[in-house]
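Quick one: this structure, given as structure tokens, is what I'll be asking you about.
Here the complex is missing one protein chain, while the rest keep their positions.
Per-chain numbering from 1; labels A and B assigned in written order.
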Amino acid sequence: MLLKFIKNRDFILFTIIFVILVAVGISNPNFVTLKSISDVLTDTSILIILALSQMIVILIRAIDLSVASNLALSGMLISLLSQIYPDLPLIFFILLSCGIGTVLGLFNGFVIAVLKVPFIVTTLGTLSIYRGLIYFVSDGKQVYSHEFSDSFLSFIHVKFLSMTSLFWFAVCVFIIIYILLNYTKFGRNLYALGGNPEAAKYIGINENRYIIAAYALSGFFAGLCGYLWVARYSVASTQIAIGFELTVISACVVGGISVMGGLGTVIGCLLGALLIGLIRNALPAIDISQFWQLAISGAIILIAIIINTKTEQRREKNIMTEKD
Amino acid sequence: MNNIPLTPPKNILNIFYKKEFILFLVLILLIIFNSQISPYFLDLYNLIDSTFLFSEKAIIALSMTFVIIARQIDLSVASIIAVSSCVLGYTTSIGLPTFYVISLTLLSGGVCGAFNGFIITRYAIPSIIVTIGTMSLFRGLAYSFLEDQYYNKFPDIVVKLGSDYLFGYIPYAFLTFIILTLCFAFVLHKTIIGKRIFAIGNNPDAAKYTGINVDKYTFVLFTMNGIFSALASIFLSGRLSSVRPNIAFGWELQIITMVVLGGVYIYGGSGSILGVFISIIILGMLSFGLGLLNVPGVGIIIFTGLLLIISIGLPSFIKYFRNQNE
Partner (left out) sequence: MKLEIANISKSFPGIKALNNVNLNLKQNSVHGLIGENGAGKSTLVKILCGVYQPEEGKIKINQKEVNLYNPKESLRFGISAIHQESVMFDELTVMENIFIGNHIIKKINFIDWNQMAQKSDEVLATLETNIKSSDIVKNLSVAQRHIVQISRSLVQDADIVIMDEPTAALSQTEIKELYKIITNLQKQNKSIIFISHKLDEILEICDEFTVLRDGEVVSTDLISKTSKSELISNMVGRQINQIFPKKKVEIGNEIFVAENLFKKTQFKDISFNLKHKEILGFYGLIGSGRTEIMKTIFGINKFDSGKLFFNDQHIHIKKPLDAISQGIVYLSEERQNLGLTGTMSVKDNLNLAMLEKNSNYMIVDELKNLTTAQKYKDKLNIKVSYWNQLAQNLSGGNQQKTVIGKWLATEPKIIILDEPTKGIDVGSKSAVHEFMGELVNEGMSIIMISAELPEIMGMCDRVAVVYKGLIKRILDVSKTSSEEILSYASGE
């Protein structure tokens, strides 16, 4: 029965998304055109990728607060490189960005797992260290759109089956992470490690290895998004994605990923990200000023967390059944 | 019936292991280093002026120390500053008497803090997540209220408190910080309130079973954090004399750094006000010194992040290498 309920939870999210679409559509019919929805999906793609990779970390009872800074730093580094060597193949930049992100993630993992610095302290620290490094490498200057090669910027706008390749990146990442978390030992062990760290030790799960791997993965995808963000907005600067880590975490929380670890579905996470992304796009569509965005996001996070907690509550073990 | 001593046999070497002593050494080294680097460092007036940059954060750090020792964390403090400075500016702009302006400002901080405390205790949600949410909610409210405007008119006393000196020497903000340090130290280390906070942070379940009302203490600590954030916002607004919704952006990180660097364990249960005090001075001098060297603000931020990680990671790092060699 409980399994049905969990499926229901994702269903509830889906319904909310549907309801919002309808509600906004009534007030602003342009919002529900194919083009508009496709724009929303494209706009939300980066958030989806980051939320799914953040989920890996949250599953093992940790958080990665440095993803936005990681993203920005990786993006800036490849942008600077592309200024100097604009003719390098695009795939090179993408892989390099992922690589840089992974290194930054590995640093987090090492500090947390080996040096035993608590994850809050570590990722709060790297959040500012990485952000600060952007200034150093760029001298505070921005890299503007005209300074990128055409191939660099245009690729994500290329359409396959009438959806941008940015969207397809998100689809690929979703498939990869879905398989990872549901069909591999590594993924299932993440659930075990987060659900009962003491017991996981007895099963032979090496906690340190999993911590390092989780943060490396989070960093990898942050690096990927570094390229995607810069290409999408056609600018690399010290300011990009500031505060975005909070949006990412709220997408996960709304999606039902428990911060206590060991609980949460990939589909739920996807729906959480879609919901947050939808709201961000829906507000301007119904003429709510952008200044309300932050407050509304905050309110949604809180409401989602409270609802989560009420459904998650660890029930006391039943000693007698209700009928007794 | 042998009476045992309070502390281990007096061994001068023991003092070297105390965190506070190490911090003190670091401070001395820093002062020496800085004075070699720049002739302007040891100038008394410069030093006094340098306190303006950290006094407001320092006040919040004191209250945050209690929160962290109690095994909680509050990431929304900077956003509470935003809300209270809005209240400060607004109440001034509609012409309310100064007494009401200040009371309402402090009250707004208290309400924000109480909101945090309520959600955390009523729904038993980890404070890190709740305050990530309220961090956005509160600052968002400030943005939606102010939009892209700003306030620049505040009561005279506020401006005086934020930027003026007592007897021409001692900045009011720094003085308040010193007085509060003594108060907080007294409460934490000499009263039963402090003992209970340590107990809660060390083992909330055991504390509950001992009859301590953990929820009540948690609620009060968050409310207090809100009030002190509002107090800091009064000093800050007086100093800046212009308040936008992005005020104090990123301050929560710096405040937490002050506390954790001071030897307070992030998972609660141990720490001292003395340690936090020394760490605040260290960080203040560091910023000041780096500033004299014309290191840009961002360099200081990177340095602070590294310092935070190193200060906690270094003991483990040394142990790691020792283990490798065995």
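Observations on the structure shown:
Heads up, the rule we're going with is that contacts are C-beta pairs under 8 Å (C-beta built on N, C-alpha and C of every residue); 3 or more make two chains touch, one makes a residue touch a chain.
This is a predicted model, so every value here is computed, not measured.
Shown as candidates are A:Ile205, A:Ile242 or A:Ala285; the residue that touches the absent chain is A:Ile205.
Only one of A:Thr44, A:Asn189 or A:Asn281 touches the chain withheld from this view, namely A:Asn189. Seen across the whole complex, the unshown chain contacts chain B at 1, 3-8, 190-193, 195-196, 198-199, 202-203, 205-211, 213, 269-270. On the side of chain A, touch with the chain left out of the figure occurs at residues 2-3, 179, 182-185, 188-189, 191-192, 195-196, 199, 201-205, 262-263, 314-322, 324.
To be clear about the criterion, only the chains that are shown with their structure count from here on.
Work out the mean CA point of chain A and of chain B, and you get 30 Å between them. Only residues 63, 111, 114-118, 120-122, 124-129, 131-133, 135-136, 140, 238, 246, 249-250, 253, 259-260, 289, 291-299, 301-302, 305-306, 309-310 of chain A touch chain B when the two sit together in their complex.
Against chain A, the residues of chain B that register as touching in their complex are 73, 119, 123-126, 128-130, 132-141, 143-144, 147-148, 250, 253, 256-257, 260, 266-267, 296, 298-299, 301-302, 304-306, 308-309, 312-313, 316-317, 320.
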